[in-house]
Each structure stands twice: as C-alpha cells, then as structure tokens.
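The other protein chains are all here in position, but one chain of the complex has been omitted.
In this document, chain identifiers A, B, C, D and E correspond to the written order of the chains, with residue numbering beginning at 1 in each.
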Amino acid sequence: MPVITFEMTPMSKEQKQEIVKGFTETAVRVTGIPAEAFYVLIHENQEENVGVGGTLLADMED
Amino acid sequence: MPVITFEMTPMSKEQKQEIVKGFTETAVRVTGIPAEAFYVLIHENQEENVGVGGTLLADMED
Amino acid sequence: MPVITFEMTPMSKEQKQEIVKGFTETAVRVTGIPAEAFYVLIHENQEENVGVGGTLLADMED
Amino acid sequence: MPVITFEMTPMSKEQKQEIVKGFTETAVRVTGIPAEAFYVLIHENQEENVGVGGTLLADMED
Amino acid sequence: MPVITFEMTPMSKEQKQEIVKGFTETAVRVTGIPAEAFYVLIHENQEENVGVGGTLLADMED
Partner (left out) sequence: MPVITFEMTPMSKEQKQEIVKGFTETAVRVTGIPAEAFYVLIHENQEENVGVGGTLLADMED
C-alpha cells in the first residue's frame, strides 16, 4: 500500500520512467514489499505555481 | 473540516458527481458531521504521471 | 492505482472500517476498477492541528 | 524543509505572487526559519474537480 | 473550499494559532473568499521523518 508522491515541475516521459523505476527499486530493496504494491504519483507544477523563499519560480532570474 | 482527496486518472463529469456524492454520504453517515463541512478534491493524473510496480501506466499493455 | 486520502480528526476503529469499506465500494461502482487496486489512507489530525476560519478546532467552543 | 500546499481553484499570477509572499512571511515570523527554506505549492483545481457538501462546485448556482 | 496544508516539524500551540490566523488572513485578503471556508491542516513530522539533501534532519549537526 505504499504511495510515493513527487511534486515537481514538468518533466519528459523519459525522466518520468526513470523516476518511477528508481524510486520503486529503492523502496522494494529497503522495505522488502513486492514492487507491484508501490504506486508513484507525479504532480507536474508550472513555475507559476511554485514558490521558494516567498517568490514564484516564474519570477526568478536564472 | 474533513478533506477527502482522490488521486485518479481522468474521469467524466458524471463519474465525479457520483464520487463526490458517494464519498460524502459515507463520511456523513460514519462521522455524524454535517455534509457541508466535507470537501472532496479530485486530482486527475495522466497515465504518463502514474507508476505501478516501477512502470508508467502509459507503458503498460492492456 | 487510485489513492483516497481522508484528512480527519481521530476516529474509532469501527469508523475507520466503515469509511474504508464505503469509500472503496463507491469508487469500484463508479470507476469499474477492481477493489484491490484502491488504497485508502486515513490521517488523524489532533484538534490543535486543524484550523477553520483562522481558529484552531482546539480553541473553539462547542 | 517546511512545505505549504494550497489547494484552490484557478487564480491569477498576481494572486499567486501575493499568496506565496504572504504565507512565507507568516511562516518565517512564526518559526524563525529562513525564508529560502520554505516551499509553496499551488494546486489549481477546476470547479468540476471540487466537491462541497456532496455537490461539485461546477453544479452550484451562485 | 480551499485547503492549506503545512508540512512542518513539531510546533507549540501558540505557533499553530499564529500560523492558522496568518495564513487565513492572507488567503482571505488575496482571494476574497470568506474566512470560514478555509481549512488549515498542520502535519508535524519528527526529525527522523524528514530528509533534506539525502540526509535525515535527525542526523544533521546544528
């Protein structure tokens, strides 16, 4: 029943595949629970919807 | 103040209406709290953003 | 892969059994997904950790 | 490491800027943790994806 | 129906009162939604249950 949620900005499909594979492998190794019991949810947040230090990512200069 | 969050793949409006109605009726019956206090949030996740057993739903064969 | 999270104040075990059973039955009926795929997580929050209208539940007079 | 999540309906960019600024200022003042440690995540939910009292916001008359 | 969740380490009751009051005042001012519609949930996480940069808070030297 374990659920892993990843709050992130937009990613490519390849990145999502690697995240889901890597998180699940770590969780299986550490807990001993079978892989098929692990759910991973990826929430892609636009830069306008994320704040760090009181400022939106969308307003930060790189 | 109870909040029910439903992490799901995309649904039709009719399904959402039934989910919100059914979850709230169960919660009111079990807790005795008035219906208007219950909030339900539906998060629709694309199949590319959900992993089960280390694989994206988008990559699974039906 | 659906996940239902219920943010609530403390409940009895009997209430938890009924919530999990009722939410899952509704979700199965509406979505057609098999029951064993549904996870329900109950987060019990103390009244000191919940605010409504700017005031903690713990500070409200009944 | 504190994380503030705001589940809301759609907002303008100006509203998001003020929310992120205001929440972070309050959190810094109350906890004494430096502003740059605070993350704010804004989840904009369509009115069809929010229920109150068993009814979707999208189905309520104003 | 807005819900604000604050993921934090343990706080005093006075801090919780100020957080709930301050977040709600900001949200009311920015959105124009009445205060009584805002729910705030405070999740207090032990230092053993929070990681930053790959290390538990409980393992960091001050």
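Convention: a contact is a pair of C-beta atoms (placed from the backbone, for glycine too) under 8 Å apart; a residue touches a chain by one contact, two chains touch by 3 or more.
Just so it is clear, the structure is predicted and the values come from calculations on it, not from any experiment.
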item: Displayed chains contacted by the hidden chain, counting the whole assembly; value: A, C, D, E
item: Omitted-chain contact residue, chosen from A:Glu18, A:Glu36 or A:Asp59; value: A:Glu18
item: Residues of chain A (touch criterion as defined above) contacting the omitted chain; value: 1-9, 11, 15, 18-19, 22-23, 26-27, 29-31, 50, 52, 57
item: Touch list for chain C against the chain that is not drawn; value: 13, 16-17, 19-21, 23-25, 28, 35-44
item: Interface with the unshown chain - residue positions in chain E; value: 7, 43, 45, 48-56, 58-59
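As a working rule, only the chains that are shown with their structure count from here on.
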item: Path length in the contact graph (chain A to chain E, fewest steps); value: 2
item: Pair joined by the larger number of C-beta contacts - B-C, B-D; value: B-C
item: Rounded Å distance, chain D centre to chain E centre (Cα mean); value: 12
item: Interchain centroid distance [CA atoms averaged], chain B/chain E, Å; value: 24
item: Numbers and ranges of chain A residues touching at least 2 other chains; value: 3, 39, 41, 43
item: Chain pairs in mutual contact under the definition given at the outset; value: A-B, A-C, A-D, B-C, B-D, B-E, C-E, D-E
